[in-house]
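Of the protein chains in this complex, one is absent; all others appear in place.
Up next, chain A:
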Amino acid sequence: MTDTTSTVEQQLEITLRVNGVARTATAPARRLLSDFLRHDLRLTGTHVGCEHGVCGACTVLVDGQPMRSCLMFAVTAQDHEITTVEGLAPDAEQMSPVQQAFTECHGLQCGFCTPGFLTTITAYLQENPDPTEAEARECISGNLCRCTGYQNIVKSVLRAAEITHEREAGA
């Protein structure tokens, strides 16, 4: 066995576009995307519940697709477009339809799993703007929540679709 104790880890400069803004930080190759976002870029909205890809709390959008940021290295996200929960609201005045739906439908309790649900549902509604209740349940069935029993999250998905349509009609 070679003695590697004195080896200094190689640091890489990693640049991502996060929530529409180019962000650069230096981190070793093994830094998980979740940790990079949370600790290097200080976007702590993305949460880590398991670090093994099962709970979905760390879900962010990579080029619009929901991905588990605990299963990606930050360096592999180089030059990609990342959306975190901090980037879902259109502006400081208004929440996104999914965020608003969660507050209206009591779709969260402790809020720890919530960012992962919000990003997942946001991407889903782009593909299916009019889900049925069964589809709404299906859409969230890859994310764990220990608090809500999911019922109000299902309701939130349906309400978010409604709000999106209301806003489109109003615009």
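The rule is short, and it goes like this: contacts are C-beta pairs under 8 Å (C-beta built on N, C-alpha and C of every residue); 3 or more make two chains touch, one makes a residue touch a chain; residues count from 1.
Here is the rule we go by: contacts and distances are computed from a predicted model.
Going by its UniProt record, the hidden chain of the complex is named "CO/xanthine dehydrogenase Mo-binding subunit" among "CO/xanthine dehydrogenase Mo-binding subunit", "Ornithine carbamoyltransferase", "Carboxyltransferase domain-containing protein" or "ABC transporter permease". Touch with the chain omitted from the figure is made, among A:H80, A:R137 or A:R167, by A:R137.
Panel shows chain A; residues 5-9, 28, 30-31, 38-39, 42-52, 54-55, 57, 84-86, 88-89, 95, 99, 102-104, 106, 108-115, 118, 137-138, 140-154 of it touch the chain omitted from the view.
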